[in-house]
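Moving on to subunit A:
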Amino acid sequence: MSGLVVRGLSKSFGAIKVIESFDLTLRPGERHAVIGPNGAGKTTLFNMLSGWLAPDSGTIEIDGQEIRGRGPTAICHAGVARSFQRNTLFGRLTVHESLWLALNASRKRGALTGDLAAELGRIAAMMELDTRLGRETDTLSYGQKRQLEVALALACQPRILLLDEPAAGTSPAERATLVRLLGGLPGDLSLVLVEHDMDVVFGVCEAITVLNYGRVVISADPGTVRNDPDVRMAYLGREYA
Partner candidate 1 sequence: MSSSMTDQPMPETASKPPPGITGTGLSAGAGFWAILLPVVAVLATVPLLSGGYATVLLIEVMIFGILATGLNFLLGHMGYVSFCQGAFLGCGAYFTAVATLFWGWPVWAAMAAAVAAAGLVALLIGMFVMRTRSIQFLLITLAFGEMFHTAAIKVRATGGDDGMRGIPRLDLSALGLEARDDSVFFVVVLVVFAAAMIALKLLTVSRFGRIVAGIRESETRMRSLGYETWGYRVAAFAVAGLFGGLAGALWAQYARFVNPELMTWQISGEALLMVIIGGTRNFFGPFLGALFFVLAKAWLATVTDAYLIVFGLLFVLVVAFLEGGISGLLGRFLRLGRRQAGRIGGEA
Partner candidate 2 sequence: MLKPKSRIPGAIAAAACALSLMSPAQAQDRSVTVGLMLPYTGVFAQLARDLEDGWRLALDEYGGEVAGYQVVLLTEDTEGSAQTALQKAQKLIRSDDAQVLAGVVSSAAAIALAEVAQNERIPFVAANAVADELTGASCNPYVARTSFSANALQSAVGQYLAESGVARVVTGADDYSAGHAMIEGFARGFEGAGGEILEQSFTPLGQTGDFGPLLMRARQLGAEAIYTFYTGTEAVQIVKQHAAFGLRGDIPLLGAVWLYDETLWPAMEDNMIGATDFTVYSHTLETPASERFEAAFEAMYGRLPIAGNAMGYDNGVAVLEGLARAIEANGGEIPEDRVAVIEELTALTLDSPRGPLHFNASHNAVVDEIYVVEVVEGENGPAQRFLAAIPYGQDLPGCDME
C-alpha cells in the first residue's frame, strides 16, 4: 500500500483524550485537509505524524513502512516534511541561507541528487521568493514568511507534505496568493493540510476530515462535508450555516 496510512492513532494527556482512534489513508498526490475547532487535536495529530510526539497506540505507515515512534529526523528521512504553525523560521538568516540549509540536508541524505543551486532557484520561484533571496527572514512580510514555511518544507524533497495552518493570520490577499501557490504544487506530492480558513481548505483540498474533540466526525469530499449536518453543528455552523 503506497502513500500514508494511519490506523487507530490515539493520544491522551493525562485524563484528556486528545486524539482517539484516528484513521487516515492518503494516496500519492492526494490533497487532504484536517479541520476542526480549536482543541480538536489537529496540532497534536501533526506532532505525532511528524515524530515530535509519540502516540499512545495506533500505526503510521509510509509506503507500507512503519514509522510510528521514530524521531523527527528519521521521519523526515522517510519523506515526510512539515511546516510549523508557530513561527520557527531562521530569523537572522537570509531566505537563501534558509533554503540552502534545507536543501543541504536533503542532499546529505540523498533525497536531492541534482544541482543544489538550481533546485534552490526552482523552489524559490515556485513559492515566489526568488526576488527575496538576499533578505533576512525577519524582514519579510508575514505572508512571505508563510511562503517560506512551505518552501522550506518543499526543500526537504518530501513525498508527503504536512502543512500546519499555513494561512493562519494572513490577509485575504496573502491568502489568495497562498491558495494559488499551493494549487501549483507538483501533482505527485501528497498534502495534509490543517487549516481554519475554509477558502484555503476548499480551494486546495479534494478530501476533508473533520475532527472534533479528538474524534473523526466525517471524512469525505468537500461537497459531502459541507452538507453534513453533524459538521454544521460541530464546526462549520459558525461560518456557513
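Note that in this section a contact is a pair of C-beta atoms (placed from the backbone, for glycine too) under 8 Å apart; a residue touches a chain by one contact, two chains touch by 3 or more; residues count from 1.
Picked so that all candidates are chains of the complex that A comes from, given by their letters.
Note that the structure is predicted; figures quoted are calculated from it, not measured.
This complex pairs subunit A in touch with one listed candidate out of 1 or 2: 1. Here subunit A touches candidate 1 in the complex through residues 50, 52, 71-73, 76-77, 81-82, 84, 88-94, 96-98, 100-102, 104-106, 108-109, 116-117, 120-121, 124-125, 130-131, 133-136, 152, 155-156, going by the rule given at the top.
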